[in-house]
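A protein chain is absent from this complex, but the other protein chains hold their places.
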Amino acid sequence: MARLLLLGPAREAAGVRHDEIEGDTVAQVLGHCVARYGDAFAAVLAQSQVWVNGDVANVGDPVGPSDEVAVLPPISGG
Amino acid sequence: MARLLLLGPAREAAGVRHDEIEGDTVAQVLGHCVARYGDAFAAVLAQSQVWVNGDVANVGDPVGPSDEVAVLPPISGG
Amino acid sequence: MSVLSLTDWVSVSASPLSQDDLAAWAVRPDCGAVVTFCGTTRCSSTTGHEIRALEYETSEELAEARIAEVVAQARVRWPEIGAVAIHHRVGLVKLGEPAVVVAVSSPHRREAFEAAQFCIDTVKRCVPMWKREIWDGGSAWSEEAQPLVRVDDV
Partner (left out) sequence: MSVLSLTDWVSVSASPLSQDDLAAWAVRPDCGAVVTFCGTTRCSSTTGHEIRALEYETSEELAEARIAEVVAQARVRWPEIGAVAIHHRVGLVKLGEPAVVVAVSSPHRREAFEAAQFCIDTVKRCVPMWKREIWDGGSAWSEEAQPLVRVDDV
């Protein structure tokens, strides 16, 4: 279980900004995200960075209920 | 005869900002300036640029009553 | 939410930006130079429409933390600089309004120019931010998108 934060095109593809998702690792959380949000989200995720608690994460990193997993697509700021 | 404009340290050394000075060339005008304002002015003039009507002038350039001869010491702006 | 110290002022919020506020805040008695960059929304579109406004989306917390990293890196590269302020607006921004403002003060102007340019260049590459183009009757994500870069990798 982890808290999920979806931003920009990831938020749009999933239809939600915040969610709670099952999984004990980043990979498991992302797998459940794709199952829940579908192919459009999977396409965005494939181009995105994933951060845990504000830092770049590896797919094998463990996560728990107090951790925030954020999905960050390519940026277009300023 | 020409109109004279003295700026910064040149104005301070001469004690005036504007004056009217005899002379048919830049060199003659400057010679009369040194005679009128003295050694302190001559020392500043030796380091200065001389412009006529806003452009850099040569000492031999002719000047008349409608021309402005400006003495511009080294700058310290901004 | 903003990060504020005597020398650093970082903010990501929906409030309109004031370049004058940042520039005035950055003035220091020993700093003769303040360089300010103001990025305004402009009419040229990546999607071919006549743009009325832009909408910026982010996590204010994540964006402010990354901007603070940018400021810290600028201080490593230009230790002489005085104050650094970087504000980014989120939400709807009308055409011609500032979306991002950077102000850097320094005893001499060269460091202020270099650090200000580094800050805005690095903010654009390293800070999570998504721009949506809004036109009459529609909207779309900007097509300028680039992968996020870490500040240490700039």
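Should a chain be cited, it is by its letter among A, B and C, assigned in written order, with residues numbered from 1 in that chain.
Following the convention adopted for this analysis, a residue touches a chain if its C-beta (ideal position, glycine included) is under 8 Å from a C-beta of that chain, and two chains touch if they have at least 3 such contacts.
All figures in this text were calculated on a predicted structure; none of them were measured in a lab.
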Visible chains that the absent chain touches, using the contact criterion stated earlier: B, C
Missing-partner contacts on subunit C, residue numbers: 18-20, 23, 27, 29-44, 95-96, 107, 109-110, 112-113, 116-117, 120-121
Touching residues (missing chain, whole complex) on subunit B: 5, 7-9, 11-12, 47, 49, 51, 54, 56, 70, 72-78
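Everything that follows uses one rule, which is that only the chains that are shown with their structure count from here on.
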Centroid spacing, where centroids are CA-atom means, of subunit A and subunit B in whole angstrom: 74
Centre-to-centre distance between subunit C and subunit A (centres being mean Cα positions), rounded to whole Å: 25
Distance from the mean Cα position of subunit C to that of subunit B, given in whole angstrom: 50
Touching two or more other chains - residue numbers and ranges from subunit C: none
